[in-house]
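Accompanying notes for the structure given below.
As you look at this complex, bear in mind that one protein chain is not there, while each of the others sits in place.
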Amino acid sequence: MSELSNKKRLHVSAGLMPSMSRLGVLALIVVIGYIIDPVNFLSSGNINNNIANASILIILGIGQTIAIITNGPDLSAGSIMTICAVIAAVLMKNYEVNFIIAIIVALGIGCILGALNGYMIAYVGIPSFVSTYGLLWVLFGFAYVILSGYVLYDFAPAFRFIGNGKLFGFLQMPIVIMLFLVVLGVLLLRKTNFGRKCYSVGSNETCATMSGINSKTVVLRAFILSGLLAACAGVLYVGRFNAVQADIGNPYLLPVLATVFMGGTSPTGGEGGIFGTIFGALVITIVSNMINLLAVPSEYRDGIIGVLIIVTVLLDSVVKNGVFRRRTSAKQSSAA
Amino acid sequence: MVSIKTFVKRVPIVTWFILLLIVFFSFQSDQYLTVRNLMILLQQGAVLLVVASAATFVIISGGLDLSLGGILTASGVVVAITLNTGVPIVFAVMAGAAVGFAFGALNGFLISYCGLRPFIVTLGTAGVFYAFSLVATNKVGIRVSNESFIFLGKLVNKTIPMAAICCGIIFLFAIFVQNRTKLGRYIFAIGGNYEGARLSGINIRFYKWLVYAFAGFLTGLAAVILVARLEVADPQVGMQWEFEAIAAAILGGTSMEIGKGDVKGTIIGVILLTIVRSGLNVIRVPSVWQSAITGLVIIFAIVFQVSVASKEMKK
Partner (left out) sequence: MVNNYLLEMKHISKDFPGVKALDDMNFNLKPGEVHVLIGENGAGKSTLMKVLAGAHAPDGGELFVEGKKVTRFNPIVAQKLGIGIIYQEFNLVPYLSVAENIYLDHMPKKMGVVIDRKKMHMDAKKLLDSMKMCVDTHAMANSIPIAQQQMVEVAKALTHDLKILIMDEPTAALSDIEIDQLFGIVRSLTKQGIGVVYISHRLQEIPTIGDRITILRDGKYISTNGVNDITTDEMVRQMVGREVSYLYKRDRQTPGDTVLKVENLCSSKEKLNNINLELRKGEIVGLAGLVGSGRTELARVLFHVDHYDSGEIYVHGKVINKNRTPYQVIQSGLSLLPEDRKRQGISVILSIAHNIVMASMKKVQPSGLISSKVENKVVDKYINDINIITPSRDQIVKNLSGGNQQKVVLAKWLCTEADIMIFDEPTRGIDVGAKGEIYHLMNKLVKEGKAILMISSELPEIIGMCDRIYVMRNRKIVAELQSSEATQEKIISYAIEGALERTCENG
C-alpha cells in the first residue's frame, strides 16, 4: 500500500474490532449452548458454576497475560500452582497450621518461584520458553515427592469457604476472588507505570531500555506476578475441590495458553489484555461444559479447543485486515 | 551453510557437557562404556533426531511448531492401522509420511497463507492431532506384529541398531535438503529477511508453507520408526516431544530469532538429551525425577550456550 493510503486508514491499537468479533464468538457459543440444552444451560446455577470453574483458569490466565505481554509464556505456572497448593495442604493437614498462615506461605512460595523464573529469564538470559519449561518439570518432581503419591483431602471448613462459600448467599467465592484479581490486574496493566512498562518492554525491549526503563526488573516482576497468581489459583483449587494431588496443575498448561492467545494477546509480546483472556477462559469453560452436556467423548476435547483457537485467530485476522487480505506489503510476523 | 570451523567453535560447551556426563555415568555402571550400551543409546535417540531436525527447519525459518508431537502420534496411529490391514510395509510407510505431510501442510496453510502466528496455530492443531489419535485408536494403543516392519526399528542381534540406521539416513537426507535444495536455502531467507526475499521475486509464501509440510513429512517418517521400535502406536506417545525437539535444536546452535542455525548441530542436542535420559535410567532415577532433571540439564546447557554466545558477540 502506498504511504498515502496508510495515512487515511485508522488502526486503533486498542483493538476494538477484534474485541467485537470475540464477543460475537462468545455470543454464538452461548446461543449454541442454549439450543443444546434450553432448560439447564442458562440457569443461574449453571452459569454460576461455569464462571466459578472458569475462575481458576482466569486467575492463571491473568498471570500468563502479564508474563506474555512482557516477555513470554510462563509454562511453569501449572506446576507452581500445584506445588503451592501442595505446600499449603501439607501445612494445614500434617502440621495443623492455621489456614491463613498456610495461604500466606503458599503465596510467598509462588512469588519466590516466579522470581526464580524472572531471574533466569531477565538476568541470566535464558529464553522464557526454555526456562519455565524446565522449572515445570522440576516442580512437578518436587510435588510428587512431597506427596509420595498420596492424595490430601478434607480440609477445614473455614478454609473451604474460599472455594465453596457464597458471599451474600449467592455469589460464589471463587467468582468474588476472581473478579477482585481481575480488577487488580486490569488496573495494573492499564493504569500503573509498571503495567505500561510491561507493554513497552514486551513490544521493543531495546527501545524501552533506551527510554530509561529497567527492562530486567520489569520482566522479573512480571514473572513474580505470574507465580503469585498461580499460587492463588492453587489455593483456590484446594479450597474448591477439597483435595490435592501431584498433577492438579498439568491439565491447565495448554488451556491457559489457549485462553490467553484466544484472548488476543500476542506471543511476541507488547499486545493484549486481561479482558481478552477472560473471553478465552469463558469460551473454553463453556465449551467444556457443552461437551459434558452432549456426552461427547473426552478424547475430542482437545481437538475442539484446538479448532476454537484457530477459528478465533482466523476471525481476528479477517476482521483486522479484511477478507482475503493479501500480505503484499506487511511484513510477516514470526513465532513466539 | 556453516563451515567446519565455526561448527566446532560453536558447539564445544555442550560437547564438554556431554563428555562430563559420559564420564559420570560410566562410573555409575560398568556396563556403560560398552558397545552394547552405545547401541541402546543410538536406538533411544534415533527418533528424536529426526523430529528435532524437523523442528530445526521450522525454527530457522523463524517459526515454531508445537504440533510435531501430535503429528508424530497421529502418523504413528495411521501407520499401525494401515499395517494391520495387511498391505505391504511400503504402503504403511507412505501412509505415515503422507499423513505427516498433510498435517504439516495444514499448519503451513494456516501460517503462511492465512498469516496466523505459528505459536498459536500449532498449539491448536496439536490438540486436533492428539484428539484425532485418541479417536482413531479408541484411547488404546494399537499393536503391530508384522515382523519385517518391526525389523526397521529393532536392535538386531543386540548389535545392529536398525532404528538408528534408518533415522540416521533420514537425518542425512535432512542435512542434504538444508544445504543443497531451494527449500533448505530459503528457510534462511524466510527467517532472515522474508520481505526482502519476497521482493526478490521468490514465491516465498509457498516455501514458508513447504517448511511446515516438510517438517510434518519428516516427522511422519520418524513415526514409522518409532512404531516399529515400540511395536505399538500409542495415542499419547508424542507428548513433550515437541519441546524436546525444540530444546535439542537450540542446544545444537540454532537460534530462535534470526534465520540462523544448522540441522547438523541438532545432533549434539539430541545426544545430550539422550544421554541424560538414559543415564538417569542407569542410575535408577524414578521417571518423575527424570523429566525434572532433564529440564534442569536443558536449562544449564542453554545458560552456558547463551553466555558463551554473548561473550562472542561482545568481542
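In order of appearance the chains are A and B, and numbering begins at 1 in each one.
Convention: a contact is a pair of C-beta atoms (placed from the backbone, for glycine too) under 8 Å apart; a residue touches a chain by one contact, two chains touch by 3 or more.
Here the structure is a predicted model, which means the values were calculated and not measured.
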item: Of A:Gly45, A:Gly149 or A:Gly212, the one touching the omitted chain in the full complex; value: A:Gly212
item: Residue touching the undisplayed chain, where the options are A:Gly239, A:Gly270 or A:Gly303; value: A:Gly270
item: Touching residue (missing chain; options B:Leu72, B:Leu116, B:Ala189 or B:Val288); value: B:Ala189
item: On chain B, residues whose C-beta touches the chain left out of the figure; value: 1, 3, 180-182, 185, 188-189, 192-193, 195-197, 199-202, 258-260, 314
item: Residue ranges of chain A at the interface with the undisplayed chain; value: 1-14, 187, 190-193, 196-197, 199-200, 203-204, 206-214, 270-271, 328
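By definition in this document, only the chains that are shown with their structure count from here on.
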item: Centroid distance [mean C-alpha coordinates] between chain B and chain A, Å; value: 29
item: Residues of chain B defined as touching chain A within the complex; value: 62-64, 110, 114-121, 123-128, 130-132, 134-135, 139, 191, 194-195, 205, 208, 243, 246-247, 250, 256, 288-289, 291-296, 298-299, 302-303, 306-307, 310
item: Residue numbers on chain A that touch chain B, as the complex places them; value: 120, 124-127, 129-131, 133-142, 144-145, 254, 257-258, 261, 266-268, 297, 299-310, 313-314, 317, 321, 325, 327, 331-336
